[in-house]
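Structure record follows, encoded as structure tokens.
Note that one protein chain is taken out, while the other chains of the complex remain in position.
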Amino acid sequence: MIGARRDGFLLAALGAWVLTPIAVLIVRAFAQSWRFPQILPDATDAWPALSAAGTGRVTSALIASLALALATGLFGTVIGFLIARSAVRVGRRFQQLTLAAAFFTVIAPPIALGVGLQVAVLGIGLGGTFTGVFLAHLVPVTGYLTLFAVGVFASFDLSLEDEARTLGASPWQVLSRIVVPLLGRRLGEGLILGGLVSWGQLAITLLVGGGVVRTLPVELLSMVQSGNDQAGAFAALMLSLPPMFAIGLLTVGARRTGASL
Amino acid sequence: MTIRNGLELSHAYVPFGEKTGLEDVNLQVARGERVALLGPSGVGKTSLLRAIAGLGKLSSGTVRVDGRDVTAAPPEGRGIVYMHQSPSLFPHVSVLDNVAFPLEVRGVPRSAARAAATELLERVRLRSAALRQPSTLSGGQRHRVALARALAADPAVLLLDEPFASLDPGLRAEVRDAVVDLLERGDGPAVLLVTHDVDEAAGLADRLAVLLQARIAQIGVPAEVLACPRSLAVARFVGLPNLMRGVRDRRAVVTCALGAFDRPGPPGPVVVTARGGALRVRARQGGATIGTVRGLVDRVHGTAVRIDVDGERLLAVPELGLQLEVGASVDVVVDPTSLHVIEEPADGD
Amino acid sequence: MSRRDLPGLLAAVVVASPVLIGAVYSTLAAVGLVGVGAQGFTLERVIDTLTSSETWSGVAWTFATAGAATAVAVAAAFVLAVRVRDRRFGQVMAMLPMAVPHVAAALAALLMFGQSGLLSRLTYALGLTTAPADFQPLVYDRAGVSLVLTFVWKELPYLTLTAMAVLLVDSRELEEVARTLGATARQTFWRVTWPQLWRGTAPAVIAAFAFLVGQYEMPALLAPSNPTALSILIYERAVDPNLLRRGEAHVLGLLALSISGLLVVAHQWWRARAEPGP
Partner (left out) sequence: MLGLLAFAIACRSSGPPASPPAGTLAAGSWDRVLSQARGTTVVWRMWRGDPAINAYVDGWVAPRMRDQYGVSVEAVEGQGPELVNILATEREAMAGRPGTTSLVWINGETFAQLRSENLLDGPWADGLPNASLIDSDSSIVSRDFEQDPAGYEAPWGMVQFALIYDSARTPDAPTSISALAAWIQRHPGRFTHDQQFTGMTFLKSVMYGLAGGVQAFQGGFDEQRYRQGRERLFSWLTSIRPFLWRNGRTYPPDVAAMHRLFANGEIDFTMSNNQNEVVTKIRQKVFPPDARALLLEEGTIANAHYVGIPINAPNAAGAMVLANFLLSPEAQLEKQRGDVWGDSTVLDVASLPTPWPSRFEAVARDAAALPRELLASRARPEVHPLYHARLLQDWRQTMRRGTP
């Protein structure tokens, strides 16, 4: 416990720092007008925000975002863990190369990465389709999850798999009885992490989806750019709630298994 | 009584999670002395060590180092070095800087600290590795570096938590020799080490303290603890063979499978023990207890023989040149003075 | 390498390939061979872009703001990781901003730090200012105050969680060792905890910095018009009414990509140095 002095002031400051902007967004979403120099809005009414947000559009965008997050989280976790497992097993040089590739897809500027994805996805005839956006999101998602999974495998004894094989388990049994149960929680975390990465994508969605595939961030951007802050704040909250729920899930999961984050 | 040098622990109560771990622990380790704490896993050995080092808390009791009460002192102000089970070397600095660390944090100038550290590395025969990164060392080398680093702090008390547990038998010897080597010299620190390996403890420590059921069950020199356990639990824990049912009559005569002998004490059921070496087996020639050979056990120190005497299963040393066959009858010879009586009834009595 | 590792390695190649495709396409577009406004091979776009002071002042400003934000966020993340790593409230708070999209965070910053924002209204209510214009400009400002703060707000969770993970895994035992070897709490922090944090979080720090360099939404809402942030420059070029200049967007995109590439190399070098082979 050395160095971890209990510091209530610090926690309070952290809470204020994190919660104030969220509170401001909440107030804005319910404020019909909130003009200088009002500290608090005089008229609160969420209806204009709801109607301006065009409930149908926002709902369909919400569904698209959720579906993308779920699908890319799922596929990204499988592929990312597959890549990481291979990378950990093969030689060091190859491992470095794989990690560099994964790292690159993670930190390449979205605008730069988006151009390549746009050309690639359009080239296979999937521009402006949900499948195309899904494949495009999968790239950074898998990059993140590969790095995440390499970290997981660093503390995971791969020889367990070999041992299980010598005990008579088929590769499938090894997967279902050893690897998945052992990695269970980490796989869940990967799914949520991957979903979060997909959830926030904007530039790639716009470039590859060409505006046809409308996710919540796309909706939010057009609302903010139209100058309608109430609708924008409302959409922002809509966009924040599912990830908050996912984060809650992650922390509760960590508490239940007694593992630290 | 307060001792002037080394570690003194009085009336220490150690919490262990929600429940009480250890109660009323009293222990003194003089400078230059090595005491091993033995006990089953989960008894609270590590918690005790951490509390002594200041990394954990005592619920009550005091810790004194060289006569000074350090119960409330921070870990760095106790003169106590605690070594983890695995050698936790700082991965971000060289071997040399690891060893120089305790000197530098005490304000010794860098060059002087490094010179002293080089000397310590020489003593663990790792001078050539001084500039390497810890991650490049072998397991045994890491332990030796950790040891040198601990000594660099010039501690009054050195706490070793399962120092050899993570090593394979070959390396164990290497590291144990290094420990013995280093601690033999001069006015060394009081050493308190935790282990669950009885042989290792016996080979290394001047005294053994056996922790059982939240208390020190017995403390003494190894020969005494191993030969004369004070209770059945201690006897079982140290792995003493040859526990026999016995009974003492009013004339202080103790009778067991190996015969009868005088041993003062209150009458009633007792347990009689004999170390493996105290029983000898020879060919039948009469005048001794008769046993039946059950089998042979090959051990590092020689062959032992399992015998059955009056329903008790015993372990004995065969005489040189003795031909043994399973099922054969043999004489079992014992010096009654080497038999030890535990004043409690055997299980099931 | 065994046959069953093949799918994974193949997948890695496939996942990384869009970056390569993008680089190739952008290179072709930068020299006028493909894309909108392409009129055959020319180096004019490349030379114009790389010799423009607008480009370099934009790059410098982007580096400065991203660097400042990363530095502040790293420092704060370390403090938080050291002090609140055992507090669940701290952990949840540290993670929460991850849920808020970048556009939303920037909108909140506008509402708070603008000259007519919440802070300005508070100073007005307290009589410290008499009009929005009296309030120190914190948005669209050359110093990029609100942009840096928003950057910090968004990057703090990622860095804090990484730092917490590093400390939980590696550091506690080392800190204890240091204390019993005679180091004070302060010495332990500077000589053990801090270097551990650095080693463990370096990849995350690099990733955060690279991410901020490429970020578009937050500068679009908060950055000043001059100097112009790199991502805004890319966008402006990509939609320039002069079709010939759209190639410059690709030149700038490649510049950003090269910066990322350099950071990846730096990171790999760092790792290789920190973890020498057996």
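Quick notes on this one:
Chains: A, B and C, in written order; residue numbering restarts at 1 for each.
Here is the rule we go by: a residue touches a chain if its C-beta (ideal position, glycine included) is under 8 Å from a C-beta of that chain, and two chains touch if they have at least 3 such contacts.
Since the structure is predicted, the reported quantities are computational estimates derived from the model, not experimental observations.
Although it is not drawn, the missing chain touches A, C when the whole complex is taken into account. Considering the full assembly, C:Ala133 is the residue among C:Ala60, C:Ala75, C:Ala133 or C:Val265 that touches the omitted chain.
Residue-wise, the contact with the chain that is not shown comes from A:Ala120, picked out of A:Ala120, A:Val174 or A:Ile204.
Annotation: of C:Leu10, C:Ala60 or C:Val265, C:Leu10 touches the absent chain (contact as defined above). On the side of subunit A, the interface with the absent chain consists of residues 32-33, 35-36, 43, 48, 52, 54, 57, 118-120, 122-128, 206, 210-212, 214, 218, 222, 224-231, using the contact rule stated above.
Those residues of subunit C that touch the chain absent from the view are 10-11, 13-14, 17-18, 20-21, 34-37, 54, 110, 114-116, 132-133, 137, 140-142, 220-221, 223-226, 228, 232, 236, 238-243, 245-246.
By our rule, only the chains that are shown with their structure count from here on.
Across the assembly, the mean Cα position most removed from that of subunit A is the one of B.
Averaging Cα coordinates per chain places subunit A and subunit B 54 Å apart.
In terms of their C-alpha centroids, the spacing between subunit B and subunit C amounts to 56 Å. Note: centroid distance subunit A to subunit C, computed from Cα atoms, is 17 Å.
Among the residues of subunit C, those touching two or more other chains are numbered 176, 179, 185. Within subunit A, contacts with two or more other chains are made by residues 2. Taken in their complex, subunit A has these residues touching subunit C: 1-7, 10-11, 14-15, 17-22, 24-25, 28, 35-39, 79, 82-87, 89-92, 94, 96, 98-117, 119-120, 136, 138-139, 142-143, 146-147, 155, 171, 196, 199-200, 202-203, 216-217, 220-221, 224, 229, 232-233, 236-237, 239-244, 246-248, 250-251, 255, 260-261. Those residues of subunit C that touch subunit B in the complex are listed here as 170, 173-174, 176-185, 187, 191-192, 195-196, 198-199, 274-276, 278. Interface of subunit C with subunit A (complex): residues 1-2, 4-9, 11-13, 15-23, 25-26, 79-80, 82-105, 107-109, 111-112, 116, 118, 120-122, 124-125, 132, 153, 161, 164-165, 168-169, 172, 175-176, 179, 185, 188-189, 193, 203, 206-207, 210-211, 213-214, 216-217, 221, 231, 234-235, 238, 250, 253-254, 256-257, 260-261, 263-265, 267-268, 271-272, 277.
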